[in-house]
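A protein chain is absent from this complex, but the other protein chains hold their places.
And then chain A:
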Amino acid sequence: MTPILELKNISKAFGPVKVLTGVDFDLYAGEVHALMGENGAGKSTMIRIASGDHRADEGEIRLDGEPRRFAGPREAQAEGIAVVHQELLLFPALSVAENVFLGHQPKTAGGFVDWARMRREARELLDRLDCPNLDVDQRVSKLSVADRQRVEIARALSRNARVLIMDEPTAALAEADVRRLLEVIRRLRADGVGIVYVSHRMNEIFEIADRVTVLRDGRSIGTSKVADVTEGSLVSMMVGRDIHQLFPKVDIPRGETRLEVSGLSLAGVIEDISFDLHAGEILGIAGLVGSGRTELAQTIFGVTPATAGEIRVDGAPRRIASVRDAIAAGIAYVPEDRGLHGLVRPQPLRENVSMAILDRLTRYAVVDTGREQRLASEAIERFSIRARDARQRVGQLSGGNQQKVVLAKWLATDPKVLILDEPTRGIDIGAKTEIHRLMGELARKGLAILMISSELPEVLGMSDRILVMREGRLSAIVDRKDATPDSVGAAMMQTRREPAAAGGAR
């Protein structure tokens, strides 16, 4: 049997950066082939090449054994390759049927849109996806994330997709919706569609996938039948080393309590969260997207002040109603979205580094630019930030260097508690290691660190304890010695286990 889709020896570079080197991948009809790898391993680029978004520098793409070149995504779509993107690309103001058939609406003989046929066919497609209660005339803006995803899948099917590429489809889904999605995938597989399934979640991979391919640093590390691998072997394939070697975790004796959070709630978002955090400790926060991790951090930091509960810093109760209150209490927050919340990108490095302590740098309202300059030069040196000088705009720096600027900015406030929200997202492996080392260094100096991360290996590798959140609540606090992908993953999803067994018996 020839595979429907085959990537052979694909290489791709963006400028001097090699993203993919000699990657092989194949997909058969009626199979779910999982694609795994850390952030930055090259998964997205590979998907983009397969779907005609990017062109490979070397190597070839074969469809049904025939070599093909795609000039653009339209050509790939015409050949039956469809992608369901992570950030769903729908038009919120249009109806479900319009979205499904956007760009290839059925026409009447006169050349007008054949609305009756379009609605009927949209209905049929949605029924095939087992969502009979989804109204084809509903505006997409009124739909839940899960329903939008179904619309996107229907859109792919409306083009007679034979290859369906799903990029982290469950990242934003609640438990029940994940189950329904997996059910839909099983049906499509039974219909002979080939599915490329990108996900970080081990449980899903083991439940749905037939084969799995692991990418690391732009190379294919291996392809195996799912039955032949274990969670542990997959993780070590992904990271290349044992987790505890990859993360330079230093053991630091736990100091006194720095932060105590009790009964913290933000109406409708997070509920009744209690934990404590000690000097020298790194407390990881794990949870699915939408489980309330960032919301918890921003509540502690005063962006969205708590509606109930208490926050104590060094034993003293603090009322935190604004960011300024949080800074005054000794709390610093390195946000998830660097470009939007962390930095003012068009402004120079030195103005960014001083931004959180501007009122401490002024004399009679005048900014002491001499001290500011010294602060910036010290930051450049201490964090080895690669910048021309302190006057360079931060928007021109690379992601890793931008993140160091944000860190420098918050460490300048001399905090007691440092909250890091996805501290290494979207930065290269070298800068990542530097930031991890820095975290250890800061903890040794007595800082209490709260780290949110979507990368399970990072959470497992860096944390002394792991706080697991689920649907706005605290689901578990796991000690480092008990923390495994299994135990933490189970707490993230909780109800995942029993239905998985039921699914297997089907």
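By our rule, contacts are C-beta pairs under 8 Å (C-beta built on N, C-alpha and C of every residue); 3 or more make two chains touch, one makes a residue touch a chain; residues count from 1.
One rule holds for everything that comes next: contacts and distances are computed from a predicted model.
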item	value
Missing subunit (named according to UniProt) among the choices "Helicase", "Protein-arginine kinase", "Sarcosine oxidase subunit beta family protein" or "Autoinducer 2 import system permease protein LsrD"	"Autoinducer 2 import system permease protein LsrD"
Residue touching the undisplayed chain, where the options are A:T362, A:S398 or A:T433	A:T362
Option from A:V323, A:L438 or A:A476 whose C-beta touches the chain left out	A:V323
Options A:G194, A:P348, A:P423 or A:P457, residue touching the unrepresented chain	A:P348
Footprint left on chain A by the chain that the document does not show	303, 322-324, 326-327, 333, 335, 340-348, 351, 355-356, 358-359, 361-362, 365-367, 393, 395-396, 409
